[in-house]
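A single protein chain has been removed from this complex, and every other one stays in its place.
Moving on, here comes subunit A:
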Amino acid sequence: MPVSGVSADATVLSVRQLTKLFGSFAACNGIDLDIKPGEIHALLGENGAGKSTLVKMLFGVLAPTSGTILWNGQTVRIASPAAARKLGIGMVFQHFSLFEALTVAENIALSLDDKLPLAQIAARASELSHAYGLPLDPHAHVADLSVGERQRIEIVRALLQNPQLIILDEPTSVLTPQEADRLFETLFKLRAEGRSVLYISHRLEEVQRICDRATVLRHGKVTGACDPRQETPASLARMMVGAEVAHVSAAGTTTRGEVLLEARHLSAAARTPFAVALKNVCLKVRAGEVLAIAGVAGNGQGELFDALSGEYPVEEAQTVQLRGKAVGRSGINDRRSMGAGFVPEERHGHAAVSALPLSDNLVLARYWSDRKAFLSGPLGLIRSGAVKAAAKRICVEMDVRKSGEDPAAGSLSGGNLQKFIVGRELDRQPSVLVVNQPTWGVDAGAASRIRQALVDLAKSGSAVLVISQDLDEIFEVASEIAVISEGRLSDAYPAGELTREKIGLLMGGLYGKTEGAHAH
């Protein structure tokens, strides 16, 4: 191993007063960071805190505006990812950059700076993957692999460069608890070899469990450096958001009403080769209830949302029931007119058009259900006065912080835009609300606000379906929990009866469910 012997207080990587300006906006503002050899160092922060920008500068993707980076005590300028790899920095991105049609070995070969025969790469990859407990078949096609396996390719790819420092960006956001445990084993092995790991996450318990030190960012500045094991999740969260996070008071309603949203043996073929087919999904959401669907990303959540919302209607009308009516073949606006509201996962370019102002984005989702208020005349004129007033009302109700009266949706932070998008539906008092990843990439303050709003909506007698990958969120809001895996949905269990371990097993698809015996 080339990891050289270094003295106790030496650092692999030091960053001094690192600043990155985008125009006049400081994404990173005078950051100091020290990473020692053989430590797992956490980088904590909300979305938009500057974590990604910092990491991109360390990996040579962005050039810093000012400040210095020291590598083993030497000032360096990292001009490109290739230069970073040459120094000994490896990176595993949150969003994988893999060619699905190619094999594992071919994907690895593409990322290497040196040209090596494919067979040799395959052998090396196979050897490394076993040494670090990351079983991987180098000849498998990426398209056939699970998300966890794809992540292993990225990790092996980074390890092949024999790095001194490995940066992992939100590595567990796509993993089941079991897969995450396996990843941690690998990280401990790397640490034992004297390599360093920069671990980016916003999952506090994980950070407490595996990290030796933590640096907390907020609004582009370092707000704390600590030993996470000495802290509580609450104190870490305080450093991240700068204030106590309001606790969501759980759903806990006992009065369950009639079934408002139901899927009866809902199946849908995959629309693209890489999409997931829905297989015989059955679910019921009653008035006053929050049904949460847990699952690892890419197991059919998006497809389930599409079928329930009517963005892609299904073949058989009977398979989706909204307030007792068969709506499987109806479009999204018909379902909205029946009192349903929908919040998709992706904010930009799905739930909202980034370039258009908030008022236009209100029209986007509500012009049909609120056509009496928002449209006039046979030409379909948009009543901008009424729309702007409603947009303003939503911003006040949901505490949406924005610059200007009616700014473009893209200028809002993720959390504030999400508050607007959720508020846009709540403003109608929908009797059924379907939400996919309600707080994905949203800061803690906005997340707790959104979760509370979902719980309150259910309490007021609506049926709420939440699709989420975040177990904390699920336990916070759900009255019933089901798990989706490879397009199949488990039975729903009362939230109190489930543990994280059980959900983890269900996520892996290991549930003992007999076909046809669905709980109705």
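Things to note:
Following the convention adopted for this analysis, a residue touches a chain if its C-beta (ideal position, glycine included) is under 8 Å from a C-beta of that chain, and two chains touch if they have at least 3 such contacts; residues count from 1.
Quick note on the criterion: contacts and distances are computed from a predicted model.
For the chain of the complex excluded from view, the name given in UniProt is "Sugar ABC transporter permease" [choices: "Iron-sulfur cluster-binding protein", "Cytochrome c-type biogenesis protein CcmE", "Sugar ABC transporter permease" or "Cardiolipin synthase N-terminal domain-containing protein"]. Only one of A:Leu356, A:Ala373 or A:Ala386 touches the chain withheld from this view, namely A:Leu356. Only one of A:Leu217, A:Val296, A:Ala365 or A:Ile450 touches the absent chain when the whole complex is considered: A:Ala365. Touch with the chain that is not drawn comes from one residue among A:Asn72, A:Asn333 or A:Gln452, which is A:Asn333. Subunit A meets the missing chain through residues 22-25, 60, 63, 77, 79-80, 82-83, 86, 113-114, 309, 311, 331-333, 336, 342, 344, 346, 349-356, 360, 363-365, 367-368, 375, 379-382, 411.
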